[in-house]
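With one protein chain held back, the other chains of the complex are shown just where they sit.
Chain naming follows the written order as A, B and C, and within any one chain the residues start at number 1.
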Amino acid sequence: MLVVMQKGASEETVKALVNAIENRGYTARPIPGGERISIGILHNTGSVDANHFQGLDGVKEVIPVTKPYKLVSREFKQENTCIRVGDAVFGNGSLPVIAGPCAVESEDQILSIANSVKDAGAALLRGGAFKPRTSPYSFQGLGKNGLELLAKARKETGLPVVTEAMDVETFDLVEEYADIIQIGARNMQNFSLLRRAGKSPRPVILKRGMSALLQEWLMAAEYIMEEGNNQVILCERGVRTFVRHSRNTLDLTVVSAVKKESHLPVIVDPSHAAGVREQVISLAFACAAFGVDGIMIEVHNKPEEALSDGAQSLYPEQFKTVMEKMKAIHAIVGKN
Amino acid sequence: MLVVMQKGASEETVKALVNAIENRGYTARPIPGGERISIGILHNTGSVDANHFQGLDGVKEVIPVTKPYKLVSREFKQENTCIRVGDAVFGNGSLPVIAGPCAVESEDQILSIANSVKDAGAALLRGGAFKPRTSPYSFQGLGKNGLELLAKARKETGLPVVTEAMDVETFDLVEEYADIIQIGARNMQNFSLLRRAGKSPRPVILKRGMSALLQEWLMAAEYIMEEGNNQVILCERGVRTFVRHSRNTLDLTVVSAVKKESHLPVIVDPSHAAGVREQVISLAFACAAFGVDGIMIEVHNKPEEALSDGAQSLYPEQFKTVMEKMKAIHAIVGKN
Amino acid sequence: MLVVMQKGASEETVKALVNAIENRGYTARPIPGGERISIGILHNTGSVDANHFQGLDGVKEVIPVTKPYKLVSREFKQENTCIRVGDAVFGNGSLPVIAGPCAVESEDQILSIANSVKDAGAALLRGGAFKPRTSPYSFQGLGKNGLELLAKARKETGLPVVTEAMDVETFDLVEEYADIIQIGARNMQNFSLLRRAGKSPRPVILKRGMSALLQEWLMAAEYIMEEGNNQVILCERGVRTFVRHSRNTLDLTVVSAVKKESHLPVIVDPSHAAGVREQVISLAFACAAFGVDGIMIEVHNKPEEALSDGAQSLYPEQFKTVMEKMKAIHAIVGKN
Partner (left out) sequence: MLVVMQKGASEETVKALVNAIENRGYTARPIPGGERISIGILHNTGSVDANHFQGLDGVKEVIPVTKPYKLVSREFKQENTCIRVGDAVFGNGSLPVIAGPCAVESEDQILSIANSVKDAGAALLRGGAFKPRTSPYSFQGLGKNGLELLAKARKETGLPVVTEAMDVETFDLVEEYADIIQIGARNMQNFSLLRRAGKSPRPVILKRGMSALLQEWLMAAEYIMEEGNNQVILCERGVRTFVRHSRNTLDLTVVSAVKKESHLPVIVDPSHAAGVREQVISLAFACAAFGVDGIMIEVHNKPEEALSDGAQSLYPEQFKTVMEKMKAIHAIVGKN
């Protein structure tokens, strides 16, 4: 932490601040600059709360230097965390693809899609049984029945399943059926849910919140890891911006920025970022080229009849072509 | 819903679309325009999902006309909803002020602050017992003990208390002690929590999410009302923008925009919007002048020692002056 | 400038960086911290470009400490700059109001409005003769004829006039007629125009760009001051955010943040921020309460027939009431 003093701050003011810092148990080290004095805060374990010093007399600005995260940090653990589920590995340079419908709607639907995406080369099946929806009047998912259908699809295809846990109440149930548990963007800072996920033996996909800063996202992962679950896969799914031509704006650079700070794998969901089928395809290619640790993509056998997210779901044949091209692109970039 | 066709869309394409619309049980009404045909979707009760038609052949754009909310809508209920708690009324043109620390820290602290804010004219006491914090290593609140201290402060001052419920697990407990239950910005789309709040006999303050659109915020309130709780107070607390000179950007116009769409009262929290004491004061005056239904503001007896949000908490004497000026401003604007 | 090294950076890496810094003529001062070394860059006059060191070996982050602006800085000049035009003073704690139509449309229009706003207590008349419009097909202003009509209105009412200069080509002409020259939001970083304005004897209103950071805005003012013109009035007019219920989001806190950094006066334009009449009125009250150095507001005698910005222009009678209330609010807050 660096406390920058106002130009011309008196010696007493500086002394008072040094005391305030040391009263909190830190070491203060004044650093005379060209135009003003700054005070470094040393010997802190973990991060210092800028709020403590922000409003004090003579203080111009408080600049954090040490990052607040520990377990998720690459400085804490240098090598990539690799998470293996079925035949897929997230974090080892491969490109596992998770595909399936937004929501499980019926046995026919999920079995048909599961078989298609398996044939096309997907490594895992996705499908929502509990759906967080903006409107209380929208389709909320099949619940337990949806989980059972996912299990059936897993049995038939061998694909592990990824499905969302919306709350602590239904977490046990989801945990029983899911191979990977997803925490949605709207729940990224539902700390009680994060703590529960931290106690799970299952890997967790933690979606980035609509407007989460990199640091907030990593701190959410820290909540999970702090409870003992090290298997966290981060998932970028587009952020909210002023833009109106797509549902969200996919922030690809966050992937490399996170990987610099953290050892955790980062996958991308181009479907929610775009919101429209053609854009999803182009974005999927872009993701494969960017060097992400996996891709999550929505596929539906009859998008025009889907109960949710139809416009952004690929047709099975489209998905097949997309898979082939993503694979070819990944082969080029992988030689990086 | 208005489906705008591409220029030069053939008669068959239009006919196919009309069929697709009517297959879903709506009435389709083609409207020939200057340059292209649009198709109105009529006789829908509630809103139609744009996704159903977005990707279809010949469709250029799908424009929603009817809004998806019902119970929160001013068209559903014309007159303002007024919510009475203790001597305060939210929604009747008065300006009740909720004041207190970010978190309850000790008996001394909360009693001292409660007495100060009461003397200054606050109508309710705020204070967190369960704190949602970005970092798992930050102070998380005193929990049940914090609630008991709030109850003690209520007994001593007569001020009703506002405190946050973070999850369904601890909701019963919070409900037992709180006069108004707050749902925080990060939980605005924690739908399970919203449903639980909808079953509570207590009024609920629903904070706007960091980057929530007006419509998403109202739909979150709809979740609460749909379960039977009509006492929802909306609270703007600043949104996330590209700006770096303040923690958030306070969006005052959302207050009038919401009040046009909805009958619910809207209050504002200038403390979280600004993040810095001087800005909080000026913003509090601005809120009073804008014509809001109440103000929530952080006050601490020793901000420099606060366990959270010290930099944005007012000193008790500052708060007293702020209260006087807000009252005077409100008197001018109220004559609107 | 503070260069933060990666944890475990070797002594050689640190030495290499120290050399790189000193090769550019600065003094490097290594500061050992709890977990890592940082290197302070001292004895720089003016700011250092972070880009120089960002990509170098072992560098984790580069944190600017000194601000890049000089002439606009409050550290350069402590007391407020006060700018007097006619009877109005910007920057001395008073609340001068600039009112008038978006564009000058006809003699009748501008004279009628000028008389109304004068009667209501406005200190200056605004009106565009050269209009920057998003579409080449929209009304572009009356040009020279518009300037002459403004001069006529000034003669009749005694009000000084504020009007926009869109480019260097027509700057001389605008300068001849205007008492204050406005530079629009879209031209905030039109550096050639800024330099020209810097050579003008007239005060300049510099509107904030749609998504300008505080620092970029101040640097734009620095361009003007660096050419010799010290009479710069900054004008906040709303920024672009994800929000859809208002044209822009008014960023009131930027006013106090700028005034902390700079000695220049800051006024606010609630009309462009809101885009809708009712919101303009409430925002105008909020501005008066916040403690701004002036307000610019659109008034039209027949808003429904206006050639531009009709929906956000106040009726003359509305403006009169708004003026009275703003004055009363300012009287309360002024006693700050």
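We adopt the following convention: contacts are C-beta pairs under 8 Å (C-beta built on N, C-alpha and C of every residue); 3 or more make two chains touch, one makes a residue touch a chain.
Not measured: the values here are computed from a predicted model.
Here one chain is not drawn; of C:7, C:36 or C:52, the residue touching it is C:52. Among the residues A:116, A:187, A:200 or A:279, only A:279 touches the chain that is left out of the figure. Take chain C: the residues that touch the chain left off the picture are 20, 46-47, 49-52, 54-56, 68-69, 132-138, 166-169, 186-187, 189-193, 209-211, 215-216, 219, 222-223, 226, 240, 276-277, 303-304, 306, 308-312.
Looking at chain A, the residues touching the absent chain are 211, 213-214, 239, 241-246, 249-257, 273-274, 278-279, 282-283, 285-291, 325, 328-329, 332-333, 335-336. For chain B, the list of residues touching the undisplayed chain reads 2, 4, 6-7, 29, 31-36, 38, 40, 42-45, 61, 63, 65-66, 75, 211, 240-242.
Throughout what follows, only the chains that are shown with their structure count from here on.
Centroid analysis (C-alpha atoms only) places C farthest from chain B. A straight line joining the Cα centres of chain A and chain B is 26 Å long. Chain B and chain C, compared by their mean Cα positions, are separated by 31 Å.
Per-chain CA centroids place chain A at a distance of 38 Å from chain C. In chain A, the residues that touch at least two other chains are 211, 240.
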